[in-house]
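With one protein chain held back, the other chains of the complex are shown just where they sit.
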Amino acid sequence: MKIQVAVVGATGIAGQQVLAGLDNHPTFEVAALAASERSAGKSFAEAITDPDSGIKRWYVAGAEPAPAVMALAVQEARTLKLDGIDLVFAAVESEAARELEPLYARRVPTISTARPHRMEPDVPLVIPGVNLDHLALVREQKRRRGWQGFIATLPNCTATGMAITLKALEAQFGIDAVMVTTMQGISGAGRDLPALDIVENIIPYIPREEERVRIETRKILGRIGEGAIIEPPIRVSATCTRAGVISGHTESVSVALKTPASPEEVMAAFEAFGADFTRLRLPTSPRHMITVHRDPMRPQPRLDRDAEDGMTTSVGRIRPDEVLPNGVKYLLVTHNAAMGAGKGAVLLAEYLAHAGYLRA
Amino acid sequence: MKIQVAVVGATGIAGQQVLAGLDNHPTFEVAALAASERSAGKSFAEAITDPDSGIKRWYVAGAEPAPAVMALAVQEARTLKLDGIDLVFAAVESEAARELEPLYARRVPTISTARPHRMEPDVPLVIPGVNLDHLALVREQKRRRGWQGFIATLPNCTATGMAITLKALEAQFGIDAVMVTTMQGISGAGRDLPALDIVENIIPYIPREEERVRIETRKILGRIGEGAIIEPPIRVSATCTRAGVISGHTESVSVALKTPASPEEVMAAFEAFGADFTRLRLPTSPRHMITVHRDPMRPQPRLDRDAEDGMTTSVGRIRPDEVLPNGVKYLLVTHNAAMGAGKGAVLLAEYLAHAGYLRA
Amino acid sequence: MKIQVAVVGATGIAGQQVLAGLDNHPTFEVAALAASERSAGKSFAEAITDPDSGIKRWYVAGAEPAPAVMALAVQEARTLKLDGIDLVFAAVESEAARELEPLYARRVPTISTARPHRMEPDVPLVIPGVNLDHLALVREQKRRRGWQGFIATLPNCTATGMAITLKALEAQFGIDAVMVTTMQGISGAGRDLPALDIVENIIPYIPREEERVRIETRKILGRIGEGAIIEPPIRVSATCTRAGVISGHTESVSVALKTPASPEEVMAAFEAFGADFTRLRLPTSPRHMITVHRDPMRPQPRLDRDAEDGMTTSVGRIRPDEVLPNGVKYLLVTHNAAMGAGKGAVLLAEYLAHAGYLRA
Partner (left out) sequence: MKIQVAVVGATGIAGQQVLAGLDNHPTFEVAALAASERSAGKSFAEAITDPDSGIKRWYVAGAEPAPAVMALAVQEARTLKLDGIDLVFAAVESEAARELEPLYARRVPTISTARPHRMEPDVPLVIPGVNLDHLALVREQKRRRGWQGFIATLPNCTATGMAITLKALEAQFGIDAVMVTTMQGISGAGRDLPALDIVENIIPYIPREEERVRIETRKILGRIGEGAIIEPPIRVSATCTRAGVISGHTESVSVALKTPASPEEVMAAFEAFGADFTRLRLPTSPRHMITVHRDPMRPQPRLDRDAEDGMTTSVGRIRPDEVLPNGVKYLLVTHNAAMGAGKGAVLLAEYLAHAGYLRA
């Protein structure tokens, strides 16, 4: 029997991305949906359709969920029934996540795409294929909190793409400092970004984003110690901007390595990275954690965001940085709405199942 | 009587920008136009109109030139008649510039927007309000080459906006190193960039651009020595990308200063910069060389590129950089098709007239 | 002494467009501002600035209002003090307009950009230069309602551009039917349109828009009879879509004329149209109601929306229609946020002042 999962925040963009990732899944079955009071009691199909106009709020490219999911009754998030549920995907806004996720995690493993619990010392902040060893924190978390389940969090989508590449470098060369300027896609802002602001424009500021990139990157690159992550003393300087691209974050990264490395060595490190993980061939896994381009015109968000179903990080223009000591620089494209969102959560769930964290 | 000018490359984008800057000008009169063989002999109006379809190739926003200019006969660039011409604006492609500009400069002062002569030791590479003292090279140039005229060049549009802000910092705090990631407007690429490449996309590479930013920035920031520019040992690391913005280059800049400065001191330095020059109130001059924004959502290319008719550099988000020593970072927007192109050339011409370099 | 005006809805887009149109105005002085409860009591500068982030909500291109306006205390719309106010600009949402406008109009002439009162029989729906004779309804309105002031409304921005051209045709050739497909700019939707919906896309439906175009066009083209408008039996078929253009509505129009006319005759009718009105040289008036393009590549919204400060309607590609009887077709571009919004309201106010409707 498939692992039974609940998706909370199912009517929102993040939740719909999780649903899309779970569509026709070999391991998981969507057994429950939850959302705010407004949707509670309706079928999912009703909950996302405006009754007067017939306008449908299915925000994810591609087909709608299977009829069985469309017909599920949406529960209210606060009173979601957890009996028979093996795993909760919580894809809700920060404020709701702060309150709801502990409710679920008391009883059931909970994967969160939201911010509030990411930086708590006993909560793992993980990217599949990058720092899955951090999941060991889960034991400490259950012990301390006396929970049956746990919370495992995924990082901010902007941190995700960069951290994948940084981990490859940290492992081989060590890292002293990182500078990044991002050009982020619109879908990362959800439906709150008015068209009037971004069409034919660049917005130079994304509230809180640079801070998140800074602190989450360090936690992801940390070593697991005695029930906590020991963060490395890596300095991170981030400038986060929004560009008129639907999906795909483009990031211009410069890294000061601890030991010098040529562009060729960096390329080799990128291409070799994550083979242990991709070898597991989990259903949502990319074949390569990092895809290296030699054509200097790549990566481009429109052309490369969907590579390996949005689950690989595309890197190009690897070259020495003229300013930083042992500096190397490159550009990357990461699909903020795939590996950095719902599909990343599904991939993490697949690993949790594989490694025995569910139904344990 | 007004100063008589010729515009070479008049049918191209750069030339049309010069023409727009000269429209109804109090000091200059467009006395001659030149372009390639294909246009030679036609009136300017004919030269920019497709005879079959009636489609007009006037690329600059705003009105077409005055009827007197529309009626001028376009000459062939190679055989442009220089009698009675006091100043030539050469706005042509690199290859043509290499050959044509010396032809003109032998007899007449020539302002060039093109690349080939920028880095020659006796050729000034100037931004009005930034390093006009470099024009002193002109004497050396005339002496060495035995020319009656001279070539004065303007930098690459991407270098222009950044150099304006760097000069303000260099003067007060000194600079050790500069890192920049640009998101450049489409108009900087002229009409060669296919829509198919850039719509809903970022292009991570602009051939030769990063090198130009690196070397031109250093020359602009140099001190004038014995008939040559003494370049400062500033390291520059540039990553230049193209974004789906019509005009306006957005640049994310981090600077390692020689002496520490708070964001407030940097702001003050920016706001005070260039007052000696703007006080001249030349017709095309901005009122402020740099405009500082305190709203963190600014500057934005669509909203700020046209500030002060595209002649000011808009700066915002001034804050410490976490990685560079004495680091400060900020974003800027510069209008690549105004100060960084034709109107910058017209402003330089105004200064040349003011300072006695023409009809001397 | 200048005419004292109040602007209601001053913090919204429509209200800010009115304020921009009133900036430094020779006839009008902004004496009062009003908005919702949330802004009441704050200065206008405070009301449009987020106190935490410093982010400013000034949505209109170009400079902010003069310091005197920025310093005005914003009143609550419901309790706006009308003493000393000669004219109210009401630029609020439909629901608010339904309630507020009669409050004001009881005492003071009120110009409305909103929908609710447009189709009332004794309320004029006017475009300056097109059907100003409809203002005669105002006398009937005051009589019937026993008001000291009155409501005069402006049409939907999409109807505006087309009605200007239709009036020119109706006057000379008569009209039987009109078919139009629009490609409307984003600014017409205000800040409610998510970027995610429209970037690199066309949205085929704008709720209620087609109906408004249909009924408002007929009222505008009507003749004024005994205290009411006699609508002509013109059939109108509209399809309204949204395109990824910031401002400027492009409309593909086909008209069945009553009497045949060649493209040249239509062009002549367009170019001659409205001379009586433009001759008044009101401060915000275009020089030509309609600008005719002969270049088949025009009009384009980005190139032509700002012609004559956004107050002229640009028309091109005038040619026979192969399907409609006596058919002629053309494309037009109208600036939805200028003539079709705040600046149109200011122009109407200028005419009201000119014609003695204010301070009467």
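In order of appearance the chains are A, B and C, and numbering begins at 1 in each one.
To be clear about the criterion, a residue touches a chain if its C-beta (ideal position, glycine included) is under 8 Å from a C-beta of that chain, and two chains touch if they have at least 3 such contacts.
Remember, it's a predicted structure, so these values are computed and weren't measured experimentally.
Across the entire complex, contacts from the unshown chain go to A, B, C.
Check B:Thr49, B:Gln75, B:Gln172 or B:Ser187 against the missing chain and you find that the one touching it is B:Ser187. The chain omitted from view is touched by exactly one of C:Pro65, C:Pro299 or C:Gly344, namely C:Pro299.
Interface note for the absent chain: among C:Arg38, C:Arg143 or C:Arg235, the touching residue is C:Arg235.
Touching the chain that is not shown, out of C:Pro51, C:Pro67 or C:Pro204: C:Pro204 (per the contact rule at the top).
Residues touching the missing chain, restricted to chain C, are 177-179, 181, 183, 200-205, 214, 235-237, 239, 241, 243-246, 250, 252, 254, 256, 296-303, 316-317, 321-324, 327, 329, 331 (touch as defined at the top). Residues of chain B in contact with the chain left out of this view: 53, 59, 186-187, 189-200, 207, 244-246. Take chain A: the residues that touch the chain left off the picture are 53-56, 61, 199-200, 246, 294-297, 302-303.
As a convention for this text, only the chains that are shown with their structure count from here on.
Same-residue interface: chain A and chain C share over half of the residue numbers found at their contact. Chains compared, chain B against chain C: the Cα-based superposition rotates one onto the other by 180 degrees, nearest 5. Two chains share more touching C-beta pairs than any other pair, namely A-B.
Our note on geometry: chain B versus chain C, Cα centroid distance of 40 Å, whole angstroms.
Counting partner chains per residue, chain A has residues 200, 244-246 touching two or more of them.
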